[in-house]
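With one protein chain removed, the remaining protein chains of the complex are shown where they sit.
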Amino acid sequence: MAKHWGQHLLKQILRVMLLMAATSIVTFMLMKLSPIDPLQANVGQNALGSMSQEQIAKLREYWGVGADPVKQYLSWAKDFCRGDMGISLLYRQPVRNVIAVKLSNSLLLLAFAWVMSGILGFLLGILAAMYQGRLPDRIIKGYCIIISSTPTFWLALLLLLCFGVWLKVLPIGLSVPIGVEAAGVTLGDRIYHAILPALTLSITGISNIALHTREKMIEIMESDMVLFSKARGESRWAMFRYHGFRNALLPAITLQFASISEIFGGSVLVEQVFSYPGLGQAAVSAGLGSDLPLLMAITLISSAFVFGGNFLADLLYGIIDPRIRRGGQHI
Amino acid sequence: MKDMTEQNVIKSTSLLTIEHLNISFTQYESGIHRRVLSVIQDLNVQIHTGELVAIVGSSGSGKSLLAHAVLDILPYNASMEGKLNYCGMPLTKDRIRRLRGSEIVLVPQSIGCLDPLMKIGPQLVKGRKDAASKRCMSSILHYLGLEEELSDAYPFELSGGMNRRVLIGTALAEQPKLVIADEPTPGLDPAIADRVIKYFRDMADQGIGVLLITHDLELALRAADRIVVFYAGNTVEEALPEDFRNESSLRHPYTKALWRAMPQNGFQPLAGTQPYVRDLKEGCPFADRCSMYTEACSQKIPYRALRSGYVRCLYAE
Partner (left out) sequence: MKRIRLFFQNRRQRVLVGVILSASLLLILCIVGAFCADAARVTDFSRKNLEPGIPYLFGTDWLGRDMLMRTLAGLSLSIGLGVLAAAVSACIALILGIISATMGKTADTIITFLIDLMMGIPHILLLILVSVALGRGFRGVACGVALTHWPSLARLIRAEVLQLKEQPYIQIARKLGKSNWYLAKKHILPHILPQFFTGLVLMFPHAILHESSITFLGFGLSAEQPAIGIILSESMKYLVTGKWWLAVCPGVMLAAVVMLFYLTGEQIRKLLDPGSVHE
């Protein structure tokens, strides 16, 4: 059994590495395909006009225009494997430093929203299914449908309007107060500025997991197992505690780990609205400014999170589900 | 164990009486048309304490729904009418909700009824953790011939026969007055099926009323006190096991045909098939397979007492 697990694990790790390599190639190709001239986009037509040929040639080299793509990719890959992610063209700093700052800002948001939406979504989904067709179910289902039809960025705008503009209780943007030295920023400040973005992400994240858990739980409630439990006179609470919870938790875990991709996507939009200097906002600037090294690094890191999440879900499943843990078989 | 005198006293009291039970379904067919399907019509059964009553019918005759109706766990698109009496009082929905799982227990048909993620032991005693429940758990496992270590196993680690015994164990874990066993023996080899049926006989001998729903007439004859024959949603006959010694002591043509189909009585199969509930017409459901059919059989047939049993046939004598 241990051997099976080892093999399974090794296979998964290899697959993830292969996928990551493919992701980097695809990202690189897409960026290189782009007809947008990074010089035009970042330096501007007027500035370019007033420059000498030498200066322009230097700039072209800096932005990697006209270089042989294969060579460029290989040299990038070689550096990346050594841990050198290159220099961000927009920020004029090592990509690693930029990412470190932005990621630490975003992680706070993402982790909070992920955990909150996971727990709340699961509980709401269960609640809705236990009261299927009745008032709690109608309210929860209605909420989920409204939220999943609402664009994330618009919800962010609404919250900004309510709390930032009308009530004036929460800040309009940025991760720290304006004009305060980096050293003077307290944890309190950071949390204060992260409340609205985190709230937006949590609100939107709930609907997916709640709807799926509800569906799964309804399936469980219609199973022979619950029919028998009912025939044995078990209360709604006992039914949930002994049967529903465990059986609904497994698919919910998989789903929640798979939702990392969506939460990240949401953070791109939310950070844009709240001018929150996180990874998502950096991705937008990198995309608009054709900052190849930065965008490559962000894409790879976010997909590492996604693949890592799937991998962890797989692992957790093996630990939680006795059929896999004791049976020695894997999915 | 109760002594014989007490048992005889108990035997005379009626435990569950079902009168004129009807169950029907609402269904959609071919896109957007709605129809109502009647699956059980005018069912009458009575169970006394310490008695094992077997309801015998081939699959698809709707007999499982009877168990679900008594326990009020019919699917949401089913509706039922009729009179249920338990211990001399009407068995209302409120009352059944209080009694099911304690006084009235079900031994279900499918081993899929066990929770795949819950260990056998806790499942036997509904997750209770007190010392008495633990003792109860191990005595049940012992009684059923299962090793005590199995209480820590999950259902997927047990064989089908073992899981089936676990299902019976769930009934024993309570102190039931009435046990409803829904097809407890399918897929078991004859020796184990025999043993399973013996558990129910033992329950009846201890004063519990047992309603055994099965398709296996021979098995039922070995253990039951009374046999109710079920055909296409109708009870066609109620007989004593002794009646099955001779064809002439049976009452309904369908029961007689069943008798002739038994290996020791000639093994003659009955031509035709049981009608699907959707194609049922008013009147005797057995009409199109019966040699005694007349015009009068297409009317509603009353369920009448005949000798020491009941029959739903105009010409039985």
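Just so it is clear, A and B label the chains in written order, and each chain counts residues from 1 on its own.
Keep in mind that, in the parts below, a residue touches a chain if its C-beta (ideal position, glycine included) is under 8 Å from a C-beta of that chain, and two chains touch if they have at least 3 such contacts.
From a predicted model like this one, the values you see are computed outputs, not experimental measurements.
Within the whole complex, the absent chain has one touching residue among A:273, A:294 or A:313, and that is A:273. Although one chain is not drawn, the whole complex shows that of A:202, A:229, A:247 or A:303 it is A:303 that touches it. Residues of chain A in contact with the chain left out of this view: 15, 18-19, 22-23, 26-27, 29-31, 33-36, 145-146, 148-154, 157-158, 160-161, 165, 172, 261-262, 264-266, 268-269, 272-273, 283-284, 287-288, 290, 295, 298-299, 302-303, 306-307.
In this text, only the chains that are shown with their structure count from here on.
Of all the residues in chain A, the ones that touch chain B in their complex are 223-225, 227-234, 238, 241-243, 246-247, 250, 321-323, 326-327. Those residues of chain B whose C-beta lies close enough to touch chain A in the complex are 68, 71, 73, 97-102, 105-106, 108, 110, 112-118, 122, 126-127, 154, 156-157, 170.
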